[in-house]
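Have a look at this one.
Only a part of the assembly is drawn; its chains keep their places, and the rest are absent.
When the chains are written out, they are named A, B and C in that same order, and each has its own residue count from 1.
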Amino acid sequence: MMIIMRTDASKREIEAVIEKVKANGLAAHISEGEERTVIGAVGDGRTIYRDQFVLLPGVDRVVPISRPYKLASREFRPEDSIFPINGVKIGGPEVVIIAGPCSVESRTQLLETAHAVKEAGAHALRGGVYKPRTSPYSFQGMGQEGLDLLMEAREQTGLPIVSEVMREEQIPLMTSSVDVLQIGARNMQNFALLHAVGESGHPVLLKRGLMATVEELLMAAEYVLSHGNKRVILCERGIRTFETATRNTTDINAVPVLKELTHLPVILDPSHSTGNWNYVTAVARSAVAAGADGLIVEVHPHPDEALSDGGQSLKPERFVELVHQVRRVAEAVGRQVAPPKATNPAGQGLQQAPSAG
Amino acid sequence: MMIIMRTDASKREIEAVIEKVKANGLAAHISEGEERTVIGAVGDGRTIYRDQFVLLPGVDRVVPISRPYKLASREFRPEDSIFPINGVKIGGPEVVIIAGPCSVESRTQLLETAHAVKEAGAHALRGGVYKPRTSPYSFQGMGQEGLDLLMEAREQTGLPIVSEVMREEQIPLMTSSVDVLQIGARNMQNFALLHAVGESGHPVLLKRGLMATVEELLMAAEYVLSHGNKRVILCERGIRTFETATRNTTDINAVPVLKELTHLPVILDPSHSTGNWNYVTAVARSAVAAGADGLIVEVHPHPDEALSDGGQSLKPERFVELVHQVRRVAEAVGRQVAPPKATNPAGQGLQQAPSAG
Amino acid sequence: MMIIMRTDASKREIEAVIEKVKANGLAAHISEGEERTVIGAVGDGRTIYRDQFVLLPGVDRVVPISRPYKLASREFRPEDSIFPINGVKIGGPEVVIIAGPCSVESRTQLLETAHAVKEAGAHALRGGVYKPRTSPYSFQGMGQEGLDLLMEAREQTGLPIVSEVMREEQIPLMTSSVDVLQIGARNMQNFALLHAVGESGHPVLLKRGLMATVEELLMAAEYVLSHGNKRVILCERGIRTFETATRNTTDINAVPVLKELTHLPVILDPSHSTGNWNYVTAVARSAVAAGADGLIVEVHPHPDEALSDGGQSLKPERFVELVHQVRRVAEAVGRQVAPPKATNPAGQGLQQAPSAG
């Protein structure tokens, strides 16, 4: 932490800052410039509360030196985290595709979609049963009945299941039913929920909040990691900006930035990041070209009858085309879309928790 | 809902849209322009899922006509909602000031602050015991012990208590301890929590998310209202923009906009909306000048020793000055800062739930 | 400038940075932390190009210490800049109100407005004759004919004239016709134009760009100041954010922030910052409550016939009410709306250029 003094700071004010640095168990390095003095607080600044210095007389501002996250950082763990989701390895050289409907709506809808995405080459099935909806009057999800349908779909296709958890109380039921717990964008800073999924030890797909910086996304991951759960997948799903031509703005920069800052797998959700099925395939290609480790895509057999997110869902035949195109781009950047999993007729259920990496 | 067709839409495509409108139980009004046809779907569009039309062939876009919230709207209830918080009326002509530390840190800190803000003219005491912190390594709040201190402070000062609830499980304990349940900005779209505080029937202070539109704030209020709880206070606390000179950008426009769109009380939090104590008083004045019904302000006896938000907390003597200045501005706009409540030496405890308005 | 090294920077890399610091004529202060080394470059960093250090091997990032503007800063000039605009002092204790139509549209429209705002208590008349319009098909302004009308209005009312300059070629004509050259938001970083109005020596009203930071606004002012023109008025006119309830978001924080960072007068434009006449008066009050030195407000006798910005223009009778309310708020914060200027029947023409302050 560097404490930058005002140009008119007095000697006494500078000394008071130095004392406070020492009182926090840090060493103080003083650098007297022509205009100002800058005081470096040397030691592990992560545990020190920054604001106590901001308020001291004569202080202009405080600049952190260390990054606030640790377990999530590449400095802490240089090699990529690679871990399997019911047999599908994520974070490694192969690109993984998760697909399925926004919401589970009926047995027919789900099974039809599950078989279609499986056939098209998807590696996991998504489907929401607890839905965070902006309006209290909108469809709120099928709940437990939906979970049963997801398990049936897994049994039929062998595809692992990704589904969103909205409340701590849902965690025991969810961990016994689905393979990956999704934390939705609106809950990215629901710290109680992050804490709880951290303790669950179950794989987590953490979506970036639509107002969250990359650093805040990594801090949210740190919540999960610091409670003992190393299997966290980060997901860029578009941020909110002034642009209204698309529902959100895909922050494609976040892909190489995250791959540099963290060892965790990074995937992209072109359905939410554009909000328009018409742009999903182009942005899916761009994600893989930029270095994403996977995609999560909304697919619905009849988007115009969907109860949520119809406008951004692909029909199965368009998803086939997306996989085909993404496969070519993956090869162009020296990777491969993971080969389809052989169907597991018995339904393998949940994998035993392997340690990350 | 108006469905705007593409310039090249065929007759058949137009007819398909009309049929779908009718299938949804709405009437269809057709308006043929020189370039395009526009189809009006007449009826209560709130229950209709918009995306099903977006996807029909030949459709360019869909424009909603009705607002998506109802109970929160002034069209539904033209007169202001006024309700008491343990004896302090909010939403009426008098301006209400809530003040206190960001976090409850110790008995001494809390009681010292409570007496100071009471003396300065505050009408309610704020103080967090469950803290949503960006970092898992930061102070997470005193929990139940802090609630006991808040109740002691209420007993000594008679000030009603405002404190943040982060998890559904905390609600029973919180409703029996504090007078207003605060929903923090990061939980504004934690719909499960909104649902639960709606059912609690307890007064709610709902903070705008830092990337939430005014409409989304009203939809979040609609969640609480639609579960039977009419006592919701809306709070502008700054939004996230590209500007970095202050931690957030105070959206002062939101004050007159909200006062026009809704009957609910609207207050402003200049501590979070600026993130810098130095600007708090100026922005507090501006809020009341713009028509806010109240303020919530962070005050700490020793900001440089605070465990959270020290940089934006006022010292008690500066808070005295804030109340003084705000009082003058309130009078200039034809209102009054509510007179201080007489101390209630016996500690009045919680009020009986009066019906709103 | 502090150069923060990576945790894995080698000794040789650190030495290379130190050498480069010295080669730039600065002194190097080395601070070795537990994790990293930080190198302070001591001297006037304003003239040094930061990126040359970013790129050296082993460098993590570079943090500027000095502010990039100088002439505009309060550190350079602690006392407020106060200067007269054709007899009206701006930047001092009195609040100044500039009002008039968005565009000059006709003799009748302009003169009717000019007399109305004069009577209501305005101190200067605004009116555009060169209009920056998003669409090439929109009304582009009356040009020189409009300037003649503005001069006639000044002669009749004695009000000084504020009008926007869009091109360098217009400057000679404009400086001989109007009292203040306005630089519009979309030209805030038209550096050639800033340079030219700087050399003109004529008073400048510089509007903040809709996506410009406070620091960039001050850098734009620095362009004008550094070319010898000290009479610059800064104008907050709303920034672009994700919120669509209003056309722009009034950054009310910018008022106390600017008053702290610079000695230049700061005014606010509630017409553009809201884009809706319905909110203009509330936001005008908030601006003065927050410490603004003045307002610029759009007024039109028949807003529904205006050729531009009708939706945000006040009718004269509403403007009368705005002045009345702002007057009360100004007094509540210990200031005064400047008394109306006595009409100057002869038309005083342009003032002689006084030196600032």
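Criterion: contacts are C-beta pairs under 8 Å (C-beta built on N, C-alpha and C of every residue); 3 or more make two chains touch, one makes a residue touch a chain.
As the structure is a computational prediction, the values presented were derived from the model and not from experiment.
Of the identical chains in this model, 3 are shown in place, and the full complex in the file is built from 4 copies.
Here, only the chains that are shown with their structure count from here on.
Closest chain to the protein centre (all Cα atoms averaged), using per-chain Cα means: B.
In terms of their C-alpha centroids, the spacing between subunit A and subunit B amounts to 28 Å.
Computed centre separation for the pair subunit B/subunit C is 32 angstrom, with centres defined by C-alpha atoms.
Annotation for subunit C: residues 211, 241-242, 244 touch two or more other chains. By the touch rule above, subunit A contacts subunit C in their complex via residues 2, 4, 7, 29, 31-36, 38, 40, 42-44, 63, 65-66, 75, 240-242, 244. Remark: subunit B residues 20, 46-47, 49-56, 68-69, 132-139, 166-169, 186-187, 189-192, 195, 209-211, 216, 219, 222-223, 226-227, 240, 277, 303-311 touch subunit A in the complex. Touching subunit B in their complex are the following residues of subunit C: 211, 213-215, 239, 241-246, 249-257, 260, 273-274, 278-279, 282-283, 285-291, 325, 328-329, 331-333.
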